[in-house]
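All protein chains but one are shown at their positions in the complex.
A, B, C and D are the chain letters, set down in written order, and residue numbers restart from 1 in every chain.
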């Protein structure tokens, strides 16, 4: 049953109210009216305006702010709860007239070879868009600026905001994939370089990141399909259909690449194991060959170290150098034969 | 064909009757009427009331009690048989007017790294809910208390009980997943720590638990889908539709994570094998290197232990320290070269 | 094109006629009429009766008997051919008015850890059921007895026979799975016991049996789905619908478990390989450590076995015990250090 | 765009014309009319007859012959091109009124453990069937003879020819699978026999053949499904529906077995690797144990080979046999202990 947000560490949250509300704007006929407005004004204008719409942008908001916005737009408590708690799957839900869209943002932190997964939730009604961003991925300030520069798009209403945000987020997936591709190529080069290092942990962690990334990306396909097929009942302008299909195309391509990377990393892991195994085997064989070579003079020396009364060779004038020479010859012959068969 | 319960070790069961019936309550207009009542009263009130409904909560009941309840509400013998025997798959069956829902509960026993799977069966009619719990997971007493605190939900009738129970059970899945995640991270750290321990059995058992858990969780998706799509014919209030969709969302997210964990554990298992194999190889190589180093003085000593009459070095004044020194030098050189190539 | 049975080693088959025809019975209003009758009478009564039906039970029948029955009930030659040759997939085919159902029986032979797969074919018409059993699994005599004790079920006509047989066969699957589960647990215990045995062949064979079993069980899902959805055109009483759905539930649960066992066995196989590999590695490392320990006194002894004229230690009064003592000390130190690092 | 066959090495092809045209026959009312006729006559009769149909059987025909037949029956150039080039996937295409069916034949060459894949293309119209066979599998001469012996089937027209050919080809799949099963059992026995041979290449090649075979067989399921569901628009007599469903049943069973074999071979490959690895490990351990045993007397002999002035044992009367005896005792004790722990 619906869990309410933790009730009243409110004072602290109210201080953060300024940073949580990133931007609010009223848009009419594809143009922004009145510049940056505060949350109160935005809520008021949203109920008054008959033609345009209001876009409220929140970033890691406190439950209090969300509750306030939710109350004003009559958002469904289950959706609001999802928006507070984050860690949702990408999805598109209709609650009465208003649409609730969850998207996962992704950012590649090259230094740690980590994919940072964040979230953007969008509430869409006839006269409002509320975007709630969690985490650092895909900042929406730029999206707003770019969109404001395309009044043709903006004039399509809230749908254009949904498109602009989703487009940006999916474009950022491609950046993540490029980052990963570079790392995979590095790892491949390392595996086949013969340098003798063991990048097993690195490969394992890349694979794990890929799995996480796939889990973030793949559930988005269904919502994008619904938006681009323009299923009845969504508050989406039919003219944005081609745009959402474009996002879907990119998304599917990204999914393909993720799948591909996953299989490649499995292959790299096996290849790494194989290469390392081979190298260790070769090392061991090499050492064994040397031990075998040394065993021969040891054996011969042992024989001439025996204390028999009658060992004629011991009394030969050149017995010692002869034996040394023969032993050396045998060792050289062994060495050559090992060299020839590739053991040394 | 229907197997009847074992016939008549009844006397013993009747003693347990008090503990098997956890709670019975009559609910009208979202409020509980008359506090805790006994089973007889509950059955009677259920047939009399025209507006509210009765919720009978059983825990590991004897076949006799179930038979009695079943007879009263005319439950289908096949469903009753399932409720007695437990070990069902999660499923939703309609028998005439009454719905039969089977859910699997899960509880993570951290100490043993075991997932304890239990079962909750729910019979739902117009004027009654019978919940039958097997095992220790997801106790329903709290669920009842929380639900009684939300009279808006309760006023939706038996559907609200179904929602409250399913919500709790699916929420508990997330707890299990968190417990497992911690263990997986521990195991990962152990594998790449270089400590030389072998967590193979632990990984294997985690994997097995995950497989069991998936088998419990994944069949629930279909019943939840039916409840959230509000298929015709189910005795479910259409106003709970959004609530069941919320459960479904969580369930699908959990399924994703289970799948993810399963793949991660496969990866960890391979990584563990690889790491251990590498370490053993390194050990063996190290030892072999030492054996090779020792083989050199042994060979040289053997040579000067030969009994040839004419070995001039033997008669040198400083022959002995010279040979010792040279041998030592060779050994040090070997040691350094092994050190440089990373064998030691 | 239809292959006819081998034409005329008939005399021999006629002798077996008595054992091949297990039982024939006429059922009316949920009761058996006239006890055990012979095949001729059964065929005659089947054409005469207007209300009840005849159930003819055959076990490994000769082609002749089947031909005779087939001719009488006008069974389709392709279905009859299937019933003679056995080794069919589980399936449900309609030939005109009559239904042909193939089921696979399974029996776990614990001693050999083998799953014996047999077959039961059922021809169903308005006034007759012909069951043909191949192999030893799921004897139908008991099924007949149990069914005759439930006249409510029996009164539903031939459908009840189909239900009773299918229910028994699917129940027997669960027995097989229990047998396998015990063996899997034994094998798991053996793998992680540290006993050093290699249960690879046993695991492999269990896996193979599981694969065979899955191949027998999984094709049955579709026919059971058709029977429980009560697709139009099947000669099945709609009142048995819930019963067939119950079988379907069990079947799907069994399929899940088979899948689970298959994955577990894959895991056990890998774990076994890993454990054995580890143990052999440890053994080898242990031996190598001993060889290294022994190499030290050998080397020292070699040095003092050299024949240099000037080796002052050789002439020391306590040179010999001193060297022995130092050597022993080195060996003990080595042993301890190997012990500490876990190599011994 | 349509590639034409190589234009004019025609003279040579015309010599082969006699062998390429295997048989032509005119069939009316389920009977063959006028025995074996030549191609010219067959083409002429096909255009004249109003009731029966002509079956032209070709084997590895030259493009010229096919062009001639194609021209006469107005076959689609794309289908003819496919029939010339072979190496098609199994498929069913409609070109206007005429049906084009491609089937893959399979023949198990036991000696080389190879599955020889061939092709049969069938053009079907109202009054003609043209069958084109490539490769040695499933000769159609026998099919024709058997079919001619079943005038009831033959009277169903061209559909009966399609059925007879497809039935034969699918029956031959079962023969291939039997051949492979025998080889798999041999390989399994070899793997677990302890003989120390390495059947890796054989297993690999069987697996490869299975993959090829699956690629040939599995695409046939869809065409057979269309034929047995009797989709509108196919020139197939509805009375053959049961017959095609029978083929489909066999085909699906074969597909299951192929899948099964593929998984079994994967298992055998792993088991083989494991068994060989174990054996080599055991060998190495055994050898190491012997080396360790021999190292002991070598060490002791080294000690008593030292040249210290004061080594009292050397002067004992029975020092030598004593030391020999003690050494032998140690070796025997070592041997026994290795034997007990299973290393020897």
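Throughout what follows, a contact is a pair of C-beta atoms (placed from the backbone, for glycine too) under 8 Å apart; a residue touches a chain by one contact, two chains touch by 3 or more.
The structure presented is a predicted model; accordingly, all values stated were derived computationally and were not measured.
Of the chains displayed, those contacted by the omitted chain across the entire assembly are A, D. Among A:109, A:182 or A:278, only A:278 touches the chain left out of the display.
For subunit D, the list of residues touching the undisplayed chain reads 1, 76, 78, 82, 88-89, 91, 93, 95, 196, 198, 200-201, 204, 207-208, 211-212, 215, 219, 269, 272-273, 276-277, 280, 283-284, 287-288, 290-291, 294-295, 297-298, 301-302, 304-307, 311, 313-320, 323-324. Contacts to the hidden chain, counted on subunit A, fall at residues 146-147, 150, 153, 163-164, 167, 192, 242-243, 245-246, 249, 252-253, 256-257, 260, 263-264, 267-268, 270-271, 274-275, 277-278, 281-282, 284-285, 288-289, 291-292, 295-296, 298-299, 302-303, 305-311, 342-343.
One rule holds in what follows: only the chains that are shown with their structure count from here on.
Overlaying subunit A on subunit D by C-alpha atoms takes a rotation of 145 degrees, rounded in steps of 5. Centre-to-centre, using mean CA coordinates, subunit A is 43 Å away from subunit C.
Mean C-alpha position of subunit B lies 27 Å from that of subunit C. Shown for subunit D are the residues that touch two or more other chains, namely 305. Interchain contacts link the chains end to end along an open line, per the touch definition above.
Those chain pairs judged to touch are A-B, B-C, C-D.
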